[in-house]
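The structure under discussion appears below in the form of structure tokens.
Heads up, one of the protein chains got dropped from this complex, but the rest are sitting where they should.
Here is subunit A:
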Amino acid sequence: MGDVHEVPRKRIATGHLAQCIGQPVCFVGRVEKIHPTGKLFVLSDGEGKHATVELSEPLDEEISGVLEVVGRVTNQATIMCMSYVQFREDRSPFDLELYNEALKIIHEFPDYFPFG
């Protein structure tokens, strides 16, 4: 299995998951809930829609706030997470709604923001 970090990963919101089955993606969302097993958590995107993120190994730390997840979309339209990063919000809160608007722009103008 190729390293998903060496290929383009399209930035998407929950609404795009169904069209991206099997593809490497980058998803930014706010942590809503974490499954007790630590192998699954739910993020909400800038429109408040939920996406499920699965891990091959349970979380080994607390996660909260805004996460940027890199992974592949499964057949069930969940994201199989390969890595994640927490967005720092110590100075200012992250405007997820604005990020969602930016996603709409880059999806509308792929010529000016190409993935790959």
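In the analysis below, a contact is a pair of C-beta atoms (placed from the backbone, for glycine too) under 8 Å apart; a residue touches a chain by one contact, two chains touch by 3 or more; residues count from 1.
Please note the rule applied: contacts and distances are computed from a predicted model.
K.L.:
For the complex's missing chain, which UniProt name, "Replication factor A protein 2", "Histidine-containing phosphotransfer protein", "65-kDa microtubule-associated protein 3-like isoform X2" or "adenine phosphoribosyltransferase"?
P.N.:
"Replication factor A protein 2"
K.L.:
Determine which one of A:32, A:47 or A:108 touches the chain that has been left out.
P.N.:
A:108
K.L.:
Going by the touch rule given at the top, which residues of subunit A touch the chain that is not shown?
P.N.:
The list for subunit A reads 5-11, 26, 66, 70, 85, 87-89, 91-92, 94-95, 98-99, 102, 105-106, 108-109, 111-116.
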